[in-house]
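This part shows chain A:
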Amino acid sequence: MKLSDIIVTDAIIPELGSATRDEAIEQLIKSLAQANAIPKRTVKEATMAVISRENQATTGIGKGVALPHAKLKSIKHPVGTIGRSSRGIDFGSLDSKPVYIIILLLSCTDNPDEHLQAMETIFDHVQQDIFRKFLLQSDTVEKIAELISEADELR
Partner candidate 1 sequence: MCVKLSTREIEVTIPNKHGLHARPATRFVQLASKYESNIEVIKDNIVVDGKSVTSMLTLNATKGTSLKIRATGPDADEAVKELAALVESGFGENDQKDG
Partner candidate 2 sequence: MEIKKGIAVSPGVVIRPAVVLDAEEYHIPERHISPDRVDDELKRLEKALSQSTQELNELRSTTAKQLGNETAAIFDFHLALLKDKNLINKMRQLIETKHVVAEFAVASVLREYAKQFLKMPEYLAGRVKDVYDIERRILHRLIGQTHQRLIDLDEEVVVLAHDLTPSQTANFDRRHVLGLATDAGGRTSHTAIIARALGIPAVVGLKDASISTNPGDTVIIDGNRGIVIINPDEETVEEYQHYLQKRVEFEHTLDQIRDLPAITADGHEINLLGNIEFPEEAQTVLEKGGKGIGLYRTEFLYLGTETEPTEEDHYRAYCKVLEIMGDLPVCIRTLDLGADKYTQSRSPVPERNPFLGLRSIRFCLQHLDLFRTQLRAILRASMKGNVSLLFPLITNLTELRQAKMIVRDTMEDLEEEGYEVRTDVPIGMMVEVPSAALQCNQFAQEVDFFSIGTNDLIQYTMAVDRTNERVSPLFSAANPSVLRLIKEVIRAGQRYDVDVALCGEMGSEPEYVLLLLGMGLRTLSVAPPAIPEVKKTIRSITIEHARKVARQVATFESDKEIIRYLRDQISQVLPELY
């Protein structure tokens, strides 16, 4: 699975207005709905699911990255989006540092394999310093989308 198969370009938010974790999560999920990647009526359910997963254990894996995620019945295939925050958002990260990049993933409850494949892809890219660095520097939807397709090719 490629990153570009998962990330919905129209839902990318190069500068999140939100100041808190929960707001950022909601903003990204709404953006997915606006891009018609998920049904509008699922926004509330999805937001609650992601936040409740986050409350159990943070997905802020350090180096300014968080990977909030949840599995939902109402979704067919994994969809994700990316949000950047130049101010940084407190995710209660493991390294106690703010999060600048949020990669949010929603997958289907009935297809755990696809969820894992999507996670593998995201893990693979996030492990690379250069990907994180470029992502931090990409301040428009176009730049982020371009970075994603380049990263896919290099993989």
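Selection rule: all candidates are chains of the complex that A comes from, given by their letters.
Going forward, a residue touches a chain if its C-beta (ideal position, glycine included) is under 8 Å from a C-beta of that chain, and two chains touch if they have at least 3 such contacts; residues count from 1.
From a predicted model like this one, the values you see are computed outputs, not experimental measurements.
*Asks:* Quickly now, which of 1 or 2 touches chain A in the complex? Give its number.
*Replies:* That would be candidate 2, which touches chain A.
*Asks:* Candidate 2 touches which residues of chain A in the complex?
*Replies:* Against candidate 2, the touching part of chain A is residues 53, 56-57, 59, 61-63, 67, 69, 94-95, 112-113, 116-117, 119-120, 123-124, 126-127.
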